[in-house]
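Note that one protein chain of the assembly has been removed; the remaining protein chains are unaltered in position.
Going in written order, the chains are labelled A and B, and every chain counts its residues from 1.
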Amino acid sequence: MIVKSDDIIIKTIARIFVPFIQLYALYVIMHGHYSPGGGFQGGVILGASLALLLITHGYDEMRKRIPEGVIILFGSVGVLIYAGIGLTCLLLGGNYLDYSQLSVILHVDPAHARSLGILGVELGVGFTVMAVMYSIFFDISTGGILPDDEKKSSEWGDNG
Amino acid sequence: MTYFMNALSIVCILGGVFFFMTATIGLLRFPDFFTRLHATGKGDTLAVFLCLLGFAIHEGLSLTALKILFIAVFMFLAQPTATHAISRAGIRHGLKPWVKGEERR
Partner (left out) sequence: MNIFFVAVGLGLCLLVFLALYRAIFGPGVFNRIAAISAIGTKTLIILLILGYVYNRVDMFIDISMVYALLNFIGCIAAAKYLEMER
């Protein structure tokens, strides 16, 4: 179990840096078509920022701020965005993930609509990658010992 | 004008390389872990700052120079924190500092 760090320097520096790291990750997602980046790379940087918070602040405090249910919900929202855009293109009369059909809704020409469609899909991918990375790190950091387990085994006594 | 800017950038980068060299020689020659952390933590930070300043001056006044200065400020804040974290881990783990008269470790 990752014990709580009682060092005020590292906690303060981590708290200062995390918003800027997340802003930089958003920049990497948005500039995917022009410079190295895209959905997966930006999602990894977002997950790394949350992992930095988990390392410096300990397990108990992060469990209060970001419970496990919330982060799984984020992952599902990401997949919903991806599949939702694909189904919208299907409902408008084209193939699955055929972005040029989105020009009916957005009132732009089809080349513009393709560019915006890919941007939306990359955002969904970024959300899901962030959620999965943080969730895996969170589950590994318990070391197999959950606080609920210790409480329950002391309640039941030594019955075997 | 560009001649002067080029000369200033070359001076900054050469200063950065000089501090990199002294930091690496210190990493090899010092007798203990904590003394080596002194060399790496301080020398490398200043050297990176000077090198990035030289690159930013070479670019002139543009968006690229602003991004390079962002990296420089980040390294200036983050590298001493990482050194502090490692040295704290070393003390908690039980390493003892070096006293004059012992052998190299």
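The definition used in the following text is that a contact is a pair of C-beta atoms (placed from the backbone, for glycine too) under 8 Å apart; a residue touches a chain by one contact, two chains touch by 3 or more.
Remember, it's a predicted structure, so these values are computed and weren't measured experimentally.
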Missing-partner contacts on chain A, residue numbers: 2, 5, 10, 21, 24, 28, 31, 35-37, 41, 45, 48, 51-52, 55-56
Sites on chain B contacted by the missing partner chain, in the whole complex: 6, 10, 13, 16-17, 20-21, 23-25, 27-28, 33, 36-37, 40, 44, 47-48, 51-52, 55, 58-59, 64, 67-68, 70-71, 74-75, 78-79, 81-83, 85-86, 88-90, 92-95, 105
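Everything that follows uses one rule, which is that only the chains that are shown with their structure count from here on.
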Chain A-touching residues of chain B, taken from the complex the two chains share: 74, 77-78, 81, 84-85, 88
Residues on chain A engaged by chain B in the complex (per definition of touch): 7, 9-10, 13, 16-17, 20
